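Structure record follows, encoded as structure tokens.
All protein chains but one are shown at their positions in the complex.
As written, the chain order gives the labels A, B and C, with residue 1 at the start of each chain.
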Amino acid sequence: MSFNTFGRVFRFTSWGESHGPALGAVVDGCPPGLALSEADIQPFLDKRRPGQSRFTTQRQEPDQVRILSGVFEGRTTGTPISLMIENVDQRSKDYSEVARAYRPGHADYAYDAKYGFRDYRGGGRSSARETAARVAAGAVARLAIPEVSILAWVSEIGGDAVDPARFDPREIDRNPFFCPDPQAAIRWEKLVDDARKSGSSLGAVIECECSGVPAGWGAPLYAKLDSELAAAMMSINAVKGIEIGDGFAAARLTGEQNADPMRPGNDGPTFLANHAGGIAGGISTGQPVRLRVAFKPTSSILTPVETIDRDGAAAEIRTKGRHDPCVGIRGVPVVEAMAALVLADQKLLHRAQCGS
Amino acid sequence: MSFNTFGRVFRFTSWGESHGPALGAVVDGCPPGLALSEADIQPFLDKRRPGQSRFTTQRQEPDQVRILSGVFEGRTTGTPISLMIENVDQRSKDYSEVARAYRPGHADYAYDAKYGFRDYRGGGRSSARETAARVAAGAVARLAIPEVSILAWVSEIGGDAVDPARFDPREIDRNPFFCPDPQAAIRWEKLVDDARKSGSSLGAVIECECSGVPAGWGAPLYAKLDSELAAAMMSINAVKGIEIGDGFAAARLTGEQNADPMRPGNDGPTFLANHAGGIAGGISTGQPVRLRVAFKPTSSILTPVETIDRDGAAAEIRTKGRHDPCVGIRGVPVVEAMAALVLADQKLLHRAQCGS
Amino acid sequence: MSFNTFGRVFRFTSWGESHGPALGAVVDGCPPGLALSEADIQPFLDKRRPGQSRFTTQRQEPDQVRILSGVFEGRTTGTPISLMIENVDQRSKDYSEVARAYRPGHADYAYDAKYGFRDYRGGGRSSARETAARVAAGAVARLAIPEVSILAWVSEIGGDAVDPARFDPREIDRNPFFCPDPQAAIRWEKLVDDARKSGSSLGAVIECECSGVPAGWGAPLYAKLDSELAAAMMSINAVKGIEIGDGFAAARLTGEQNADPMRPGNDGPTFLANHAGGIAGGISTGQPVRLRVAFKPTSSILTPVETIDRDGAAAEIRTKGRHDPCVGIRGVPVVEAMAALVLADQKLLHRAQCGS
Partner (left out) sequence: MSFNTFGRVFRFTSWGESHGPALGAVVDGCPPGLALSEADIQPFLDKRRPGQSRFTTQRQEPDQVRILSGVFEGRTTGTPISLMIENVDQRSKDYSEVARAYRPGHADYAYDAKYGFRDYRGGGRSSARETAARVAAGAVARLAIPEVSILAWVSEIGGDAVDPARFDPREIDRNPFFCPDPQAAIRWEKLVDDARKSGSSLGAVIECECSGVPAGWGAPLYAKLDSELAAAMMSINAVKGIEIGDGFAAARLTGEQNADPMRPGNDGPTFLANHAGGIAGGISTGQPVRLRVAFKPTSSILTPVETIDRDGAAAEIRTKGRHDPCVGIRGVPVVEAMAALVLADQKLLHRAQCGS
């Protein structure tokens, strides 16, 4: 990928800042003839949308997507699909403090160091608002991989994890935390509320499972399926870690414990375990692709933090304004979108070389 | 990246199989005028070389590198640098069993599923031998980033971690485990010996620190420095997880705990912590870039494992032959090489856009 | 490049169809800190705009560009610059005939063969309207190469060439043909008028000179400067040929005649000739970069042409509606834009590898 384009054959290019007039993505290389309308994209944007509960930022954005090209008579034409989402609620506020001083944990200082200056309004390009473009592009990618179903959820907030024994996929959309464990959801309500009220923030872990991925997707050695997924997830704001299958836990297993034995099955092998997370040698094995993503706590907190200003002088900053007490929560549709984008690209790459 | 090429501006293309006549890499986009000879590359290959202790595979490979192009009168010319390493010790053995049955945890089944057949000798293209090409290319990359020093070590084997209080970088090359803690090295000796003798295997965690990276490297949003590092590390054989800075631990911290406050410094800010691992918004901050990589236990074990053969019939396989009881150990020079390759590419990308 | 993205470091992605709501481009990798506003782009779009004389299509398009991202306080931020141009005059007409039958010389049949169906309104994605996106992106590229000045003109229409002896750059913008020879401009007026009235069309040759290109730009061997220019020009609608320097004429010269001797100069060599068109070995020599581009006659003509319909049955088609009697004329700003885009990319690529 390069700069603001992701993918090789199924590619998307994202653009836009937090407080610009709009943001969007151009999806290129999409197979022709797929039924596509705004209605196929909007539900995923709605799932990501802010302001839907007191547990996320109160910024109000309708996030209505418009398809500006690449679709004719309801079907993709094979030409670039331009998606645009207008920014509506750029509350006029005083940005002089953020313009002057660097918020620790944010990209403020790094952007200035790289580009010499920055669009400081709401984080500019490094704002999580850009993920709306990913989610929109991801919705298109899903249409290119109908054989695959992708499901992500929050498995941990502030160190409090769900109980695998109580995992129920139907619960995920029944609470504001995308939590598959109703009891954890109740605990998290207090946890996140306390963080919000005290002006603090929490980290989270998101898990994602992609089922229906046939064996054979992946482009070894430098576009391996797991390598691509790692790059995709690590490109999401606030992500600091990624695991495929058992991830770091696998480093504590023996070879026997970590093996995924195979037995004859009806269609390909039946695996007796999935420590590998559905990927071996960078290629899908036909098992569900499993991954985990770590989100750091939101860097914007009310507690004053020591910092410096643009002139290098000592300063102190407390980030006022609207923020997610746990930015990881809204990462769920983003993780799903990035997984869909990687899989669509890998499907097409595989078809290019291997013909099916 | 695509297939077997890694990088955008500073790129390398790797080729070769475990049991072919040779393997190698073509390094392209390298700045001209850098002093380069085989002697600059060989030490890194020697560090990775097998058969140096009883804790690694007994395959004997001199891994002598030859520079076939791109260097004139001892300096890089700016044209492609072709590096070749001949395979010497491809012990003639009977591969009929591996050819017939799939080794769980290996890429055998996935390669067959993708390509229809595979070079089964020693794992073919998916063999860890390919990492020799990475290490050679990485040695060239280091020359392009003299401002950076890269150091990796094994921080954990089979769940037994080093004691940070006893961390001593000088110890790393004094034991066969690249272990910075002499006491852990002693414990690991027994640990790995037991695994080797019992035909089992162990996983490991490698840590890497890159100091001297100036603030400003990184190509947001889809070639962020951390995203690139994640892709690079996840492309290494047996790697299942990657963390930047505190990684998954950050998901358990509050915003206050995770902040990296800044104070005025002589040259840029002085950071009071480095939870972020030297990267914010995908761009280096000038702090040391820190990452952790999880290696699964070697999949080749003597214990028989249930599997299927090429015809889908039930089978059982135990991997005889020469193997690393803990493949992660030899991952140290590979992790360093991949870090160097990412940083060299990002340095050039930054220079392209921002002019310095 | 791939699909709808052009360039490596300075890249742009174009989107949009002739009769969609809008078209545009996302410019990525642009250096930060460049002064940019719509006013820097509009003049180039105006130059290309249709309906300005009876010698071009009568479609009326204001072609007003909007900058949607990547600019803050009047300067480029280094993040993607999204440019949008709305389609206004999509005259509602009956497209049933074009939808049914294939227009020879147009992309109709090829698009159906590739994608299975097509957006037939005004040529859809293959319409020359897409060149507006190139011109807008090219205007941004010019800002990245202030050292270069690019000038293109029409040197031949329908086989009637300008007289080099009468070449006067100031004339180019004084007539509707971008013709540097006032007498040729008078002849062309009748020539193009006759073609227009008779429902026929004419081809043209455009010449372009880029001065100020320093020696050293170009990425041998597969992104050579001339190779890039050839790809860029051949990607323009209706282009069928490209020459660098003397082009095909050089194939009729001897080595002595074709030599470009050098003499000591104040700043680099003084060349006694420029048969090479300023490029040797794919790298700029510091001489003006000279190229010629051949445009075929507009395929849309009133004369009925034998063809087939979507069912493969015999048909006859005459293209009614608004068309350029000589599409090459409006190619001038497009050729300039593509040259600027190639040079900006090569400047950045050179800086990446060679550091200046």
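Assorted remarks:
Simple rule for what comes next: a contact is a pair of C-beta atoms (placed from the backbone, for glycine too) under 8 Å apart; a residue touches a chain by one contact, two chains touch by 3 or more.
Bear in mind that the values here come from a model prediction, so they are computed numbers and not experimental data.
Checked against the hidden chain, the listed residues B:70, B:105, B:138 or B:261 yield one contact partner: B:70. Listed residues B:14, B:175 or B:346: the one in touch with the omitted chain is B:14.
Within the set C:47, C:100, C:296 or C:322, the residue that contacts the chain not displayed is C:296.
Among B:82, B:198, B:211 or B:303, only B:82 touches the chain left out of the display. Within the complete assembly, residues 2-5, 8-9, 11, 13-17, 20-24, 26, 28-29, 32-33, 66, 68-70, 72, 75, 77-82, 84, 114-119, 124-125 of subunit B touch the chain that is not shown. Annotation for subunit C: contacts to the undisplayed chain at residues 1-6, 8, 14, 102, 104-107, 109-111, 113-116, 125-126, 130, 156, 158-159, 195, 200-205, 214-224, 226-235, 237, 240-248, 250-265, 268-269, 272, 275-277, 279-286, 294-301, 303, 305-308, 312-314, 328, 350, 354.
By the touch criterion stated above, the residues of subunit A touching the omitted chain are 8-9, 29-32, 78-79, 220, 348-349, 351-355.
As a convention for this text, only the chains that are shown with their structure count from here on.
Compared with subunit C, the chain whose C-alpha mean position is the greatest distance off is B.
Interface subunit B/subunit C: over half of the residue numbers present appear on both copies, so the contact uses mostly the same residues.
If you average the Cα atoms of subunit A and of subunit C, the two centres end up 39 Å apart. Between subunit B and subunit C, the centres computed from C-alpha atoms are 46 Å apart.
Contact with two or more other chains is made by residues 8-9, 29, 32, 78-79 of subunit C.
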